[in-house]
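Removed: one protein chain of the complex. Kept in place: all other protein chains.
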Amino acid sequence: MPTNGALTWLIPDAYLAAPADDDTVMKNHEAICILNVTPDDAHLKLDFYFEDRDPVEDVEITVPAKRCPHLRLDKPEQIGGYEIPFDVPYGVRIRSDVPIVVQYSRMYASDSKIDSVITTIAYPVDN
Amino acid sequence: MPTNGALTWLIPDAYLAAPADDDTVMKNHEAICILNVTPDDAHLKLDFYFEDRDPVEDVEITVPAKRCPHLRLDKPEQIGGYEIPFDVPYGVRIRSDVPIVVQYSRMYASDSKIDSVITTIAYPVDN
Amino acid sequence: MPTNGALTWLIPDAYLAAPADDDTVMKNHEAICILNVTPDDAHLKLDFYFEDRDPVEDVEITVPAKRCPHLRLDKPEQIGGYEIPFDVPYGVRIRSDVPIVVQYSRMYASDSKIDSVITTIAYPVDN
Partner (left out) sequence: MPTNGALTWLIPDAYLAAPADDDTVMKNHEAICILNVTPDDAHLKLDFYFEDRDPVEDVEITVPAKRCPHLRLDKPEQIGGYEIPFDVPYGVRIRSDVPIVVQYSRMYASDSKIDSVITTIAYPVDN
């Protein structure tokens, strides 16, 4: 029987580069993509860790059953109102009450063009 | 004894960017690459999950024994006739009846040039 | 006690793009990077799987103890003499007699410039 994922996921390399120009669409951004294949809504808590300051913990969001949102980290309204600081290295922990799978991606863009995109499945624990 | 892979794989970050121009070869595309090292054909079911609509489930394809197809998600004829919508965030679940390994890749291209490529091994469950 | 890796690794998305121009250094290439932290030489067998033809199996190479070669797949002398065909989707299985860790990377380059690079840890089985 499939486990459908893990309850806790860790991302050590997160970084929201400041916008390179005024382009409002093709801009630097990051996304945390959550795949919830279960029949239950997932209630998530996000914790943000930094190099030299205390963590910001327990930011709450909900991912509906059988949905796959790509949460834009540069849009506070998509991550419980938390505003990620620009150009600050950080990491993220995602805790869920139902099994999910998490993938992290980042786009660098300038002059209305893509410079580079990166992606990786996050690291699961307790599964 | 090697297990040869897992039966179910999950990809939270899929996205088929609309073509940037008329180039028919060097264009935005995604691929789900399936490695089946077993002596048996793999019968797969693909399920597609979205941010705000119900999933599309049970798209069927076959991967022959000892073969490694790179399924182009922008070519419906390679994924059971299903047409992925452009510019819509989604996720994919792949279920197989024999162990396989799955890798997901995406290319961004414009002006007949590569802008960026990303790749990751998908996330296995039930293995 | 650390396990130092796994004995068998799988890479579903391999692809050696034909050279874009005459640049002999900054060119399209792939590498399979093998980290052998053990005190024993690793004797490897590489198997290559394709979309529509039989696999090429049992290509032999050795990775010395406590070494980390980045094997260039476009250089037959680094992979037991086997010549990868250009522009053909394939996958790779690496089998070892001591635990290793495998990472796969690919560079796209043209006009003596990098267009994009991708990387992922390969998928381990039997560990």
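Think of it as A, B and C in the order they're written, each chain with its own count starting at 1.
As a convention for this text, a contact is a pair of C-beta atoms (placed from the backbone, for glycine too) under 8 Å apart; a residue touches a chain by one contact, two chains touch by 3 or more.
Everything numeric in this text was worked out from a predicted model, so none of it was measured.
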Displayed partners of the chain not shown (whole complex) = A, C
For subunit A, the residues touching the chain missing from this view = 7-8, 10-13, 15, 47, 49-52, 54-55, 89-91, 93, 106, 108, 110, 115-116, 118-123, 125-126
Hidden partner chain, residues of subunit C it touches | 1-5, 31, 33-37, 66-70, 101-103, 105, 113-121, 124
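Definition applied: only the chains that are shown with their structure count from here on.
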Copy pair subunit A, subunit B: interface residue numbering same or different (half cut) = different
Let me have the rounded angstrom distance from the C-alpha centre of subunit A over to the C-alpha centre of subunit B, please.
-> 22
Using CA atom averages as chain centres, what separation in Å is found between subunit A and subunit C?
-> 31
Touching at least 2 other chains, the residues of subunit C are 116, 120
